[in-house]
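Here you go, one structure.
Shown here: the complex without one of its protein chains, the others still in place.
What follows is chain A.
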Amino acid sequence: MSFLLVQALSGLATAATLFLVSSGLTIVFGVTRIVNFAHGSFYMVGAYAGWSLIERFGGTAAGFWGSVAAAAIAVGCLGAAMEIGLLRRLYRSPELFQLLGTFGVVLVVQDLAAWGWGSEDLLGRRAPGLKGSIDILGQSFPLYDLVLIGLGPLVLALLWALFNRTRWGTLVRAATQDREMASALGVDPARLFTGVLFLGGALAGLGGALQVPREAVTLQMDMAIVVEAFVVVVVGGMGSLTGAFLASLLIGQLQAFGILVFPQITLVLVFLFMAVVLVLRPHGLLGRAEEAPPTAPAAVTVPLAAGRNAGWWALALLAAMAALPLAVGDYALILLTETVILALFAASLHLLIGLGGLVSFGHAAWFGLGAYGAALLVRHLGAPMPLALAGAPLLAGAGALVAGWFCVRRSGLYFAMLTLAFAQIAWSVAFQWYAVTGGDNGILGVWPSPWAAGKAAYYWLTLALCGGALWLLRRAAFAPFGYALRAGRDSGLRAESVGIDVRRFQWMAFVLAGAAAGLAGGLYAFAKGSVFPTLLAVPLSVDALVMVLMGGIQTVAGPLAGAAAFHLLESEVMSLTDWWRLALGLVIVALVLLFPRGIVGFVAGLRGRA
């Protein structure tokens, strides 16, 4: 009994940290609609800043808590600076574009933190006066954790008072409910948003600084927390503080007791939980239905242009690319092969985002399933390459068929997070099912058949298959199927009323996108000779999003240009410098600021103005 009680208390301490971080995220999202990837970076910077201050001043209780508060305020300022310097310039871009900008910030912060604080893990001081533990029914429990447990509800109460008892809070709530109306009534949204980003950043920084006495500060903290914070926000219901609090409590307990019952599945427990919650409750535990779907930037959406000569240009490009092996070396061919594969991958995601208005955070799942499909056929059945390549889109398509049925029943960020949940589940299966997938050591020896083993031969094969798939995707975009999909994106209600079964079209698009990504994955497996769970993991999903957004979502060519730019940039910069994340992050931020409609959107825009 006493053991269970202490276990529950441990869960509460975890929940407190989770709540601090996710409350900031949910406030920022609720008001600004920004999916802030940099929130985890705020948390990490809070921890580093807290560590530095606590090392210097943390000898006394006043010094310790003062340091924590100072770190939180410093990170809050960072948040405000990001709003003023970056996000403010993007409010008129498609909503997702800010996500790309915050991703650039993530990369920059990672390298700056490594530069500023070094790469070694930093173990900070413990809180003065709270070093020991107390006896609770015969079990020791750390004093500091008790303080954290108290801090969670205290912060919730303060936030509640801030939002319900101050003018500023009322304005924020007004803007959360109806941004346009609030600004029509004379509320300056820019200043409000700066304040909100400050608050969100400060909460993340507070959560980070409070971790110093509990764990070592590392450069991996940002990614570890941001995904979990998103889970909390979505489970609780976006924009709902009480929901975030409730979700933190549940997830804290789930983790505390989960390890007793299933010590092996800690990897996916929270994602399984999120999937179940989202399947049962479309808007999380305490969220409310959106008035308008959050990803319907109807005002900026330019209809996809069906260029009359597009086909000829595409053919010319294809011919030029097919001729390249005559002119370039082996490594360039490998780079090109990868670029072509990633172009198909990005285009398949674009089908969902651009045409369907469905933003997926887990698109790597289908890429990875395709890669694993091919590799498993080779490894367990000794299948020849053509058969394995045919299996890739089939397995990915089948996976997408199942996951899609659930996902398309949700919209906006709930859809995105549900796709992420499925991707994480697929990832953990690949990661843990040793007998079949080889676990994290992956599957080796997936090399092409002898006739396609040459670099040029494999490049041509890739070009042919990806070219064909891209042509099909383009056909789909301009077929009645594509128009129905776009109708559903722009106005689901009107589309339904003219007899379009929007969900069914979205489901079909999901399967088509999954199968196309699967083909890309299968080709990638043979290009690399091995597959690993990293092919299904979050970073690759994020890369795909970045490629699509970099290229611009309003054109079919966008994702292709985005994939090429991103991949070539990354691989070239990586071989030049260890600070490639900083360089890549700065390039992304610059791109976002200079070309708020993506590379191809910018080029097309130039034409439009001339």
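As a convention for this text, a residue touches a chain if its C-beta (ideal position, glycine included) is under 8 Å from a C-beta of that chain, and two chains touch if they have at least 3 such contacts; residues count from 1.
Definition applied: contacts and distances are computed from a predicted model.
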Protein name (UniProt record) of the chain left out of view, among "Cation:proton antiporter", "ATP synthase gamma chain", "Branched-chain amino acid transport system substrate-binding protein" or "Rhodanese domain-containing protein": "Branched-chain amino acid transport system substrate-binding protein"
Full-complex contact with the absent chain, from A:Ile84, A:Ile334, A:Ala390 or A:Leu472: A:Ile334
Residue among A:Ala320, A:Ala435, A:Val498 or A:Leu594 that touches the chain left out of view: A:Ala320
Among A:Tyr458, A:Phe505 or A:Tyr524, residue touching the chain not depicted: A:Tyr524
Where the missing chain touches chain A, by residue: 3, 6-7, 10-11, 13-14, 111, 114, 119-123, 126, 131-133, 139-142, 145, 214-216, 218-220, 224, 255-257, 259-260, 263-264, 266-267, 305, 307-310, 313, 316-317, 320-321, 324, 328-332, 334-336, 338-339, 431-432, 434, 439-442, 444-445, 447, 524, 528-530, 532, 534-535, 539, 555, 557, 560-561, 564-565, 567-568, 571-572, 574-575, 578, 580-581, 599-600, 603-604, 606-608
